[in-house]
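See below for the structure under consideration.
A single protein chain has been omitted; all remaining protein chains appear in their positions.
Let's turn to chain A:
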Amino acid sequence: MINETLLEKFFSKHLSEAELLEFKKRYDTEADFKQEVDFLNNLQLVSETEEETKFKTQLATYESELSKKKKCAIL
């Protein structure tokens, strides 16, 4: 049985020292737990990439607005 609270605390960086030890022990000894943590770590990277893509689009919008302003100044 995967301990969801432990996982939630791990990803929100709220693990106490004792919980961190339990987390490490489970990761090293329980195949199901390790598999779930690895999956969620990959999910973390994927969601980070998606967030960055959205932010890049936001920055590109600023750039295009700036270049439009420059064009207006010439006209």
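Everything that follows uses one rule, which is that a residue touches a chain if its C-beta (ideal position, glycine included) is under 8 Å from a C-beta of that chain, and two chains touch if they have at least 3 such contacts; residues count from 1.
To be clear about the criterion, contacts and distances are computed from a predicted model.
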Undisplayed chain, where the name is taken from the UniProt record, one of "K+/H+ antiporter subunit F", "Sigma-70 family RNA polymerase sigma factor", "Ferredoxin" or "Ubiquinone biosynthesis protein UbiU": "Sigma-70 family RNA polymerase sigma factor"
Contact footprint on chain A, counting only the chain that is left out: 4, 8-9, 11-14, 39-40, 42-52, 55-56, 58-60, 62-63, 66
